[in-house]
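Here the complex is missing a single protein chain, while all its other protein chains stay put.
As written, the chain order gives the labels A, B and C, with residue 1 at the start of each chain.
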Amino acid sequence: MTSPLKLDLVDTQTAELDELRGQSYQTRRATVPALEELLYKPLPVLDHGFVRVVDYMGDDSAIVQAARVSYGKGTKQVSEDRGLIRYLMRHWHSTPFEMCEIKLHVKLPMFVARQWIRHRTANVNEYSARYSILDREFYVPSPEHLSAQSKSNRQGRAGVLEGEHAQNVLNMLKEDATRCYDNYMWMLNEDESKGDHDGLARELARMNLPVNFYTQWYWKVDLHNLMHFLRLRADPHAQYEIRVYADAILNVMKAWVPLAFDAFEEYRLGAAQLSATGVRLVQRRLAGEKITYEQSGLSKREWIELCELFDVSQ
Amino acid sequence: MTSPLKLDLVDTQTAELDELRGQSYQTRRATVPALEELLYKPLPVLDHGFVRVVDYMGDDSAIVQAARVSYGKGTKQVSEDRGLIRYLMRHWHSTPFEMCEIKLHVKLPMFVARQWIRHRTANVNEYSARYSILDREFYVPSPEHLSAQSKSNRQGRAGVLEGEHAQNVLNMLKEDATRCYDNYMWMLNEDESKGDHDGLARELARMNLPVNFYTQWYWKVDLHNLMHFLRLRADPHAQYEIRVYADAILNVMKAWVPLAFDAFEEYRLGAAQLSATGVRLVQRRLAGEKITYEQSGLSKREWIELCELFDVSQ
Amino acid sequence: MTSPLKLDLVDTQTAELDELRGQSYQTRRATVPALEELLYKPLPVLDHGFVRVVDYMGDDSAIVQAARVSYGKGTKQVSEDRGLIRYLMRHWHSTPFEMCEIKLHVKLPMFVARQWIRHRTANVNEYSARYSILDREFYVPSPEHLSAQSKSNRQGRAGVLEGEHAQNVLNMLKEDATRCYDNYMWMLNEDESKGDHDGLARELARMNLPVNFYTQWYWKVDLHNLMHFLRLRADPHAQYEIRVYADAILNVMKAWVPLAFDAFEEYRLGAAQLSATGVRLVQRRLAGEKITYEQSGLSKREWIELCELFDVSQ
Partner (left out) sequence: MTSPLKLDLVDTQTAELDELRGQSYQTRRATVPALEELLYKPLPVLDHGFVRVVDYMGDDSAIVQAARVSYGKGTKQVSEDRGLIRYLMRHWHSTPFEMCEIKLHVKLPMFVARQWIRHRTANVNEYSARYSILDREFYVPSPEHLSAQSKSNRQGRAGVLEGEHAQNVLNMLKEDATRCYDNYMWMLNEDESKGDHDGLARELARMNLPVNFYTQWYWKVDLHNLMHFLRLRADPHAQYEIRVYADAILNVMKAWVPLAFDAFEEYRLGAAQLSATGVRLVQRRLAGEKITYEQSGLSKREWIELCELFDVSQ
């Protein structure tokens, strides 16, 4: 039922990228052997998605080099690259990190793509369902990720659906996606197997597809904006289905710019933000004062988060 | 079957916006009476969509004022505002137009939103199906817009589906959307009317909805970037379903900045771009030379477009 | 010696802006009386500079309105505007703040303008010395801001120059600026008072002016990006000469969006960032452990800053 024309596209792409993987050139540019190893390899994500590195520019040294043109000779004093990169990260100097760039080929469900694209400072070329035909590939959660809606917190999941009920939901998702895709193909009537009537315009027929269908794009971004993306999307509060992409890209980043990655873990991923009130509370507590929630001046939620952050009883 | 909670949201929004419409304040800011008339009014687009102006900043004079700080006293010579605005538009001086800003509330199908969002230089707050429940509203083309796929040109429509076949397509779109939405509500089980089992997380359940479902957002953009959007999306080659939004916004722009609008029609919407070869061909033709396609050095498509542009036989 | 033509420009602008101040219109748009009071009034900065608000769009409610379209009905639970705005600020939700926009007319020395323009997400129309003639206005620090170079820290000032030496420096700055400007005017020879020779092109003659000469621009920015600017430029580590502009704008922001301003103080200006290591150290300390610098795993500088932050002996 799947059009052979349609599959051609993806197969060709894959073949092209594999061919690129086989080639090797001489360059004077900064080159990262650990990332070269990953180049063009699809890193699987979700049931049909992937991330693959298509190109990159710069390395840890490029960050240092850019910082030196800015801060000049003086950086000799903090000349060790690791120290300088940590210093830049700690003080939110973003421009040196912008000197590194990476290009990824990503296959992802449309509802994930709709979150992702909100990061505006990146370059994107997406597969167009206006011009081409989408593949019969849609996302269905694995049973352990079939989460229930939290009743206390609209933004969260709470527990996992189980048993027959879970199975009903999974069947429903599969059946609706399958039927919608079959009808999409029927409306397109590309191979005229459904009769000799005209096909509906592709740009219209696609409207029948649910947002769990996969799309794909090239996504190119500088390291500063990539870290901003990762900080938000690798966060435990991010939706699981985009977090797994962020996790895959964290591994790519580690291979690419290991010094920046260490600094990123220290000053972003593992770091914490204290409010003005929070700073004063910790000061008082360190000075030996006992403080209760009622005295804190914080909202309940902030109070709990602060206690949890420092592993202190509430 | 529709949750009353869900509808509340939209009703509340509408009520809020209508209330705003009833208010009136004193301001020293540049004010455009013709746009004040339109403020908060929904301008209907497609079967359930709309555009409404929520706020704006600046007017034709703001463009002139900004140009004067840039070009100084000298602009007194072209002091007439209309002339200066045309001059700026003709010479692609974009920054003075950036001094005007407009904020729209738009309701639009998701597949249109996915095209629209590609214009990155704008501010967007979209209704989140991760946190809230989408309405039972989906787009179905009216019969006269149920276009067939062009066989010669993948990017185009060709003719309109007709008769029983058209009806089958429309029924299919409606049925699939309806079933997907019913199942979405079943999976959410917000009111527990489908049994006391846990609801699927909203951020997951939404994946069952096709991209013809409506979403909504606030979209804020400066006049320069708005014109860029309009030039691409009000173009005859743009997909009909986004073009109608662009057309509605063209009317808004005309009420807001009439001088800029006139210049926009003259130097953008009605203007033409000639390639280097095209310029030389017109030169030779005006000098009395006869030129055939074969001598032109143009591709067939460019040759046809050039002849059509100047209403000359091919 | 100053060209009357040149002064015309600024005088005309001032007159125009004062005239605007006298006007009053009816509008349905969100209006902030406290900011209307400030509209068009120059707020003096440095010896010849100023900031004045030329236009604005949105208020605290616009932030809430945008957040509600994103997060939907659920926000009713945190329905109090102040709470919602603090929540958005605390969780780095930037898009609702982008819904507010402000336009400033700023007069500032060129070396300050060169720092300022590095904030790229804003719209700018600058007075052009290519087309117009700059005024004889340059910045000379007041004696109490004539700081010495720190020997330990290249990025800092240390103490203030005093006595005769300070006077020599001030005289030098004034004399060089005056001579350069006189020669600029001589080269331009606009009024031919220096002989009937041709004037040097303005775009060339300007190259003789030091970067302490004043320029001016319209600068339009959304609230999110404005806060980013203020966080960096109102910081004690920012250069004094740009910090005073940031301080003036902080007052503008307070009049404009008082709820956002409170949240900005709590979660940005007065807030602190702890590294992953810093979090663990505070945990251990709160658990009663004594920790020395040597055991901390921090750099000396980070150790000192952490101790100072919590007012703890090193």
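What we mean here is this: a residue touches a chain if its C-beta (ideal position, glycine included) is under 8 Å from a C-beta of that chain, and two chains touch if they have at least 3 such contacts.
Computed from a predicted model, the values in this text were never measured in an experiment.
Of the candidate positions C:29, C:206 or C:268, contact with the hidden chain is made by C:206.
Among B:16, B:182 or B:302, the one in contact with the hidden chain is B:302.
Contact residues of chain C toward the unshown chain are 109-111, 113-114, 117-118, 120-121, 124, 129-132, 139, 141, 146-150, 154-157, 159, 161, 165, 169, 172-173, 176-177, 179-180, 183, 186-188, 197-204, 206-212, 239.
Residues of chain A in contact with the chain left out of this view: 5-6, 8-9, 12-13, 16, 20-21, 23-31, 36, 39-40, 54-58, 62, 65-74, 95-96, 98-99, 101, 103, 105, 123-128, 131-133, 216-218, 220, 222. Although one chain is not drawn, its touching partners on chain B can still be listed: residues 71, 74, 83, 86, 90, 92, 95, 118, 154, 232, 265-267, 269-279, 282-283, 285-287, 299, 302, 309-312.
Following the convention adopted for this analysis, only the chains that are shown with their structure count from here on.
Chain A and chain B touch with mostly matching residues; of the residue numbers seen at this interface, over half occur in both copies.
Separating the centre of chain B from that of chain C, both taken as means of CA atoms, is a distance of 35 Å.
Distance between chain A and chain C, defined via averaged C-alpha coordinates, is recorded as 34 Å. Chain B has its Cα centroid 28 Å from the Cα centroid of chain A.
With touch defined as above, residues shared between interfaces to two or more other chains in chain A number as follows: 118, 154.
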